[in-house]
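What follows is a structure written as structure tokens; I'll ask about it next.
The full complex has more chains than appear here; those shown keep their coordinates.
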Amino acid sequence: APATAPKACNLTEFVGTANGHTVGLVIANVDPLLHEQMKIDKKYRSIGIVGGRTGAGPQIFAADEAVKATNSEVVLIELPRDTEGGGGHGSLIVFGAEDVSDARRAVEVTLSELDRTFGDVYGTPAGHLEFQYTARASFALNKAFGAPIGQAFGITVGCPAAIGVLMADTATKAATVVPVAYATPGNGGTSYSNEAIFMFSGDSGAVRQAIRAARDVGKQVLGTLDPAPVASATKPYI
Amino acid sequence: APATAPKACNLTEFVGTANGHTVGLVIANVDPLLHEQMKIDKKYRSIGIVGGRTGAGPQIFAADEAVKATNSEVVLIELPRDTEGGGGHGSLIVFGAEDVSDARRAVEVTLSELDRTFGDVYGTPAGHLEFQYTARASFALNKAFGAPIGQAFGITVGCPAAIGVLMADTATKAATVVPVAYATPGNGGTSYSNEAIFMFSGDSGAVRQAIRAARDVGKQVLGTLDPAPVASATKPYI
């Protein structure tokens, strides 16, 4: 209903919004004074900006599709401690491009992928689970997680972190995967979120099998902490 | 109604409360064992303490007025990651003074300024914006943000951080200001808050003009994420 819908925005810089209180913006010519503060390559006059209150994995995996599809580079990925009272992260992603149309397109692709990449996010009042998968990691996933470029890559995330530790064990036992990194609240790249995150590559079938096994276990454990259903934020895709 | 009002407090150390779940306290003679743990100058026997759940900018700009008005020094400014489920900071500010009346007065001034300094804080369920301005920065703003003492100084803050990045660009383009610092969730002084913060000095008119332009843009973008009005927490002052 128009009475309660968010306001429209006619700013040139506004691209759109998506799940997780995510907003997409573009700046055609970053002011030189700000450009210097941002410490990004001078050749990128244009930047695309994607930031959300909830979710880092969904936005980063979506941004990975954007760098594959456009002539842009991910120049910044930062993970605030957020999720609006939840135990995870928000996100700030900046794309650099020499042409504003590329920066805008990168943001558009990212926003359009978020409905899919929120598909294996499962939340209850007690915590959340997240799973992401790609058949072929590109530069955003390499920058954020050290994913080997061109390989299948997946992550399992559990909150409270204890669940994530168990899911990491389940994943490694379920299929032949190669650990890329392991993060906990005080180590490995979280911003003190209450998550344990396991990142791994391998052949495509193995990565998916590992994720599915971890997902099955994680949903059972998260379900013991709160009676709410452990339901997908959109529609599972893995 | 008395039945639901917060309790009164007869402790000598209690000074008062204010916006943002902020409390003001004073200790006439800090215990030597604690004094050593706090690592503050031994000459300050008395300390004033101001801490809030929501807001760092409002308390820091208020504290700047307090150091101008009293014989006290700001010996500690720390920014917890808080805002009670929001994407920003809380605050802990400690004033040191040789005389308890100065410490108490610094706290009183800070608390009394908070109604004003919350005036350009705008929140919705999706995020928040904050703007602060002073015609003449003093030692609290120098300590917290590196503001040049005696000069006009302002900050723009946007959450989710993407909005803050855009507002920084808007501010630099709107007037001739001198960037002092730029902070994002993982760099520059935030405590992993979901904010981008731009800090700048310049002549008084330019600083205000930059803030007003950024505020106009920020309100439009924040309004796209949630239907709630983007309203001042008290009354705009800039």
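Every chain is named by a letter (A and B) in the order it is written, and numbering of its residues begins at 1.
Following the convention adopted for this analysis, a residue touches a chain if its C-beta (ideal position, glycine included) is under 8 Å from a C-beta of that chain, and two chains touch if they have at least 3 such contacts.
Everything numeric here is computed off the predicted structure, so don't read it as measured data.
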Field: Per this structure file, total copies of the shared sequence (2 shown)
entry: 3
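The rule is short, and it goes like this: only the chains that are shown with their structure count from here on.
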- prompt: What whole-Å value do you get for the distance between chain A and chain B if each is reduced to the mean of its CA atoms?
  reply: 31
Message: Applying the document's contact rule, which stretches of chain B touch chain A when the two form their complex?
response: 81, 85-87, 126-127, 159-163, 165-166, 168-169, 172-173, 177, 179, 181-182, 184-187, 190, 192-196, 198, 217, 220-221, 223-227
- request: Over in the complex, which chain A residues touch chain B? Could you list them?
  value: 3-11, 13-14, 17, 21-25, 27, 30-31, 33-34, 36-38, 47, 49-53, 76, 78-82, 84-85, 90, 92, 94, 191-192
